[in-house]
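Left out: one protein chain. Kept in place: all the others.
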Amino acid sequence: MSPEDLVAIESIRQLKARYFQLMDQKRWDEWAQVFCVDCTIDSTQDGAPLLHGRQAFRDFLPPILEGVKTVHHGHTPVIELTGPDTAKATWSMEDMLWFPPGGERQHLWGVGFYFEKYRKDSDGEWRILELKLRRIRVEVDGVEVFGPDTPPRPED
Amino acid sequence: MSPEDLVAIESIRQLKARYFQLMDQKRWDEWAQVFCVDCTIDSTQDGAPLLHGRQAFRDFLPPILEGVKTVHHGHTPVIELTGPDTAKATWSMEDMLWFPPGGERQHLWGVGFYFEKYRKDSDGEWRILELKLRRIRVEVDGVEVFGPDTPPRPED
Partner (left out) sequence: MSPEDLVAIESIRQLKARYFQLMDQKRWDEWAQVFCVDCTIDSTQDGAPLLHGRQAFRDFLPPILEGVKTVHHGHTPVIELTGPDTAKATWSMEDMLWFPPGGERQHLWGVGFYFEKYRKDSDGEWRILELKLRRIRVEVDGVEVFGPDTPPRPED
């Protein structure tokens, strides 16, 4: 790891930090900018379709979270530079959602990992190229609804 | 972001880390040193008065937390240098308080953001110049007591 590598690592750490904070603040247009235009989004374990492209994710997520209060916390990223313009990382995560009153579920809580790849685009900005969310446990209203016997690994 | 910028960013990250840990360890004199002498503390959303100056906060907080066990966790800071000696950041946060037995409330739990400004003082140390705490949700004994319909943003 060189001092120059640290600039890339810090840029990626703050990139993902913006992902978390802008989502919870519902600043969707700014949030979308953390993704490469040709990104892949794999939250399929949560029942979402595999999404291709920033615009597809921009179109998909905000309506789902309309009226939902969200908190997304990310922890202890292990960030590895894989080339001058490419990197990958694993983030530990926890999220909490509170749904609008009157629905069939009130609260979702989950923990797991983001397994991700990044690319430094031609404008010099690092962005998320691949996002893959894999869960250790998800609870809805205090009841476990997902929890595999073996913990998720990057290749899953 | 230059390699030199990283020193400032890391200094600010560890500054806020000391804020969290020294508070929970109740090392109040060391804790007070993370603030500029002329800081502003805005936890008004939690019912506290707007405080001006390090000494005012040093006088205000420790008595309130006497006998209270606290845990403060900070996450994914987005830190931006705004000048050679100035910076701002948003931190995601979660806190937990356990009050002394026999009171009317046992436990407080909250999530939200710290919106902050920093200054590098003439002694070369970065300190917190403005602290503003804005909540997404607060629960007392498991019941929501605060939760705005729209999430907090830095300008709030």
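Every chain is named by a letter (A and B) in the order it is written, and numbering of its residues begins at 1.
In this section, contacts are C-beta pairs under 8 Å (C-beta built on N, C-alpha and C of every residue); 3 or more make two chains touch, one makes a residue touch a chain.
Quick caveat: nothing in here was measured; it's all calculated off a predicted structure.
Touching the missing chain, out of B:Lys26, B:His52 or B:Arg105, is residue B:Lys26. Listed residues B:Ala17, B:Val37, B:Leu50 or B:Ile64: the one in touch with the omitted chain is B:Ala17.
Counting the whole complex, the residues of chain A in touch with the unshown chain are 1-3, 6, 9, 75-79, 90, 92, 94, 111, 113, 136-137, 147, 150-153. Mapped onto chain B, contacts with the missing chain fall at residues 3-4, 6-7, 10-11, 13-14, 16-18, 20-21, 24-27, 69-75, 96, 98.
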